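One structure coming up, written as structure tokens, with questions to follow.
For this depiction, one protein chain was excluded, whereas all remaining protein chains were kept in their positions.
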Amino acid sequence: MKNMRNRVYEANLLLPEYGLVVGTQGNVSGMDRRRGIIYIKPSGVPYEKMKPADIVGIDVNGNVIEGKLKPSVDWVHHAFIYAHMKDVCGVVHTHSPYATAFAAAGIPVPCLSTGQADVFGGEIPITDYVDNRADGIGREILKHKRNGCPAVILGKHGVFSFDASPEKAVFAALMVEYFAKINLFAILMGQAKGINVEPMTLPEIEKWYKRYHGGGYGQK
Amino acid sequence: MKNMRNRVYEANLLLPEYGLVVGTQGNVSGMDRRRGIIYIKPSGVPYEKMKPADIVGIDVNGNVIEGKLKPSVDWVHHAFIYAHMKDVCGVVHTHSPYATAFAAAGIPVPCLSTGQADVFGGEIPITDYVDNRADGIGREILKHKRNGCPAVILGKHGVFSFDASPEKAVFAALMVEYFAKINLFAILMGQAKGINVEPMTLPEIEKWYKRYHGGGYGQK
Amino acid sequence: MKNMRNRVYEANLLLPEYGLVVGTQGNVSGMDRRRGIIYIKPSGVPYEKMKPADIVGIDVNGNVIEGKLKPSVDWVHHAFIYAHMKDVCGVVHTHSPYATAFAAAGIPVPCLSTGQADVFGGEIPITDYVDNRADGIGREILKHKRNGCPAVILGKHGVFSFDASPEKAVFAALMVEYFAKINLFAILMGQAKGINVEPMTLPEIEKWYKRYHGGGYGQK
Partner (left out) sequence: MKNMRNRVYEANLLLPEYGLVVGTQGNVSGMDRRRGIIYIKPSGVPYEKMKPADIVGIDVNGNVIEGKLKPSVDWVHHAFIYAHMKDVCGVVHTHSPYATAFAAAGIPVPCLSTGQADVFGGEIPITDYVDNRADGIGREILKHKRNGCPAVILGKHGVFSFDASPEKAVFAALMVEYFAKINLFAILMGQAKGINVEPMTLPEIEKWYKRYHGGGYGQK
């Protein structure tokens, strides 16, 4: 079993590999709940130069407990999520391009196909725009998140995803971008052809979500 | 000659390599008709961790004959296709992004250029939306498929392709995504310029399809 | 100095590397004018399996002079171009996605930016749709090509480029796709914002084209 520091390091490297960040924007954290330590990307360090030892361990108040670098300036939003969602042990923040187009336009990612129903159980909700002061972003996420859906679009900003592990939160961030891309093109084509592209209904969504999450899917 | 298990393993790996799946969505199967065994991707196993021995061999009723893992939850749709299309020895299911945009918008992929005429001999048909219960997906595919066209778009879902081998079915899935991309952009540009983008006529389509499939193309 | 067979082999491999073809669609040829031999991709051979010895040497009537395989079914169009454009020693045919979207919509690629003026000296012309019989495609290319512009869009089909060498023809095919992508998005954005996106004027185009082709550019 790898320790949480190394897992957070490797999960951060998936962001550029998956095309979810360019430059230094975006970060992954993971929480070791037993020890109360949040491991998070250091601020402004390029992914290609980052080493496992650069990952910063902080407490929920942002005090550095392990490591020599400063944590991401987004640490406060990560910490807020860990404090208010007790099942979450992984948080990801990105400005991935297609999802950020939804953020800029101010609309949620509608549930237009069964693959999104599988993973998210419906539309991916969007928050209002909120500035970077104090815990405003965390509160807005809490207010708009939907039960069972491990991600939200942040209005005029980007994506936050949160799940039981850093690896699962990265997977959710990847899926947000994937369905944002599909749905953007479905919306554009619908408009071009004069078709009203309807979201799936809730009863139909649930048939897919429950199969995917209900024990029938996967090895176990 | 490689055995069908290894061929199915390698064909599955082509899906992420070709950008046709992300995460664990999507699967390839191949049928050894002589022995009556369908080899298929195991459920929920990430492509990068999958080994040849993980490929599951099942009979047409889903009983596991070879291997220790559970087959993809989509096995029932694969098995239905093998039962009803006797020439098919390879089936692929994806949610590839551009094709799924057509699925979400509920429109077939029109035949707008000669490359699609070569491979598909016309438009790629689309089914109605159908849920994941019993053999509904298989029946809907059977109802909407067109002779000589090795793929359909599943309404609000994704793509199924089926051909004489797993390798050919993967090629068809790749081509569905390729022409979905081209045609999406042709449709958007046509609308932006006020042009009615017309499909090719059937007589013209046949000139290309017959050349490509009629023995003049390829080495033989 | 590499011989023409090897150069054609390597130029063919650039097509999938540059994203200009998927599957087996697309081909490059080069003509050794001194010996009167056209080297061209064999029909239906996947790029990843092709070896230098698979490249076929034919005369202008399609008789195989070197090699054991059948040439691309498109050999007749390549041969027609070599017969009618005496300065051309390289021909490329692709269905590259953004350029084929213009082909499907039936519009030329307008000259919207200086980079296209540099390379093509104006818009990339488009032919009418023409079937695959006899030398129809070659005649249509000849009819619509513009002096100084090494490429045309084939209506409802794809791209042909032709230049002094196979390498230059591949470069032209790459540039066609590049400006097709840029211009598609410029056209869509213009329509979304209600802006009439105007092509560059001929006098302005010539300032760039002449600098790029007139000896001031490059090492020499």
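All chains are identified by letter, namely A, B and C, in their written order; residue positions are counted from 1 within each chain.
Definition applied: a contact is a pair of C-beta atoms (placed from the backbone, for glycine too) under 8 Å apart; a residue touches a chain by one contact, two chains touch by 3 or more.
Owing to the predicted nature of the structure, the values given are computational and were not obtained by experimental measurement.
From the list A:L15, A:C89 or A:A103, which touches the chain that is not on show?
A:A103
So one chain is hidden, and I want to know which residue out of A:L13, A:L69 or A:L142 touches that hidden chain in the complete assembly.
A:L69
Of C:R34, C:K51, C:K86 or C:K193, which sits in contact with the chain we cannot see?
C:K193
Check each of A:G30, A:G138 or A:G158 against the chain that is not shown and name the one that touches it.
Hidden-chain contact among the options goes to A:G158.
What is the set of chain C residues that contact the non-displayed chain in the whole complex?
18, 112-115, 118-119, 171, 174-175, 178, 181-183, 185-186, 188-193, 195, 197, 200, 204, 207-208, 211, 216-219
Please identify, in ascending order, the residues of chain A that touch the omitted chain?
Contact residues on chain A toward the absent chain are 22-23, 25, 42-45, 69-70, 73, 95, 97-98, 100-107, 129, 131-133, 156-158, 184, 187-188, 190-191.
Simple rule for what comes next: only the chains that are shown with their structure count from here on.
Determine the centre-to-centre distance between chain A and chain C, using the mean Cα coordinates as centres, and give it in whole Å.
Their C-alpha centroids are separated by 43 Å.
Centre to centre, by mean C-alpha position, how many angstrom separate chain A and chain B?
So the centre of chain A lies 31 Å away from the centre of chain B.
What parts of chain B, by residue number, touch at least two of the other chains?
188, 190-191
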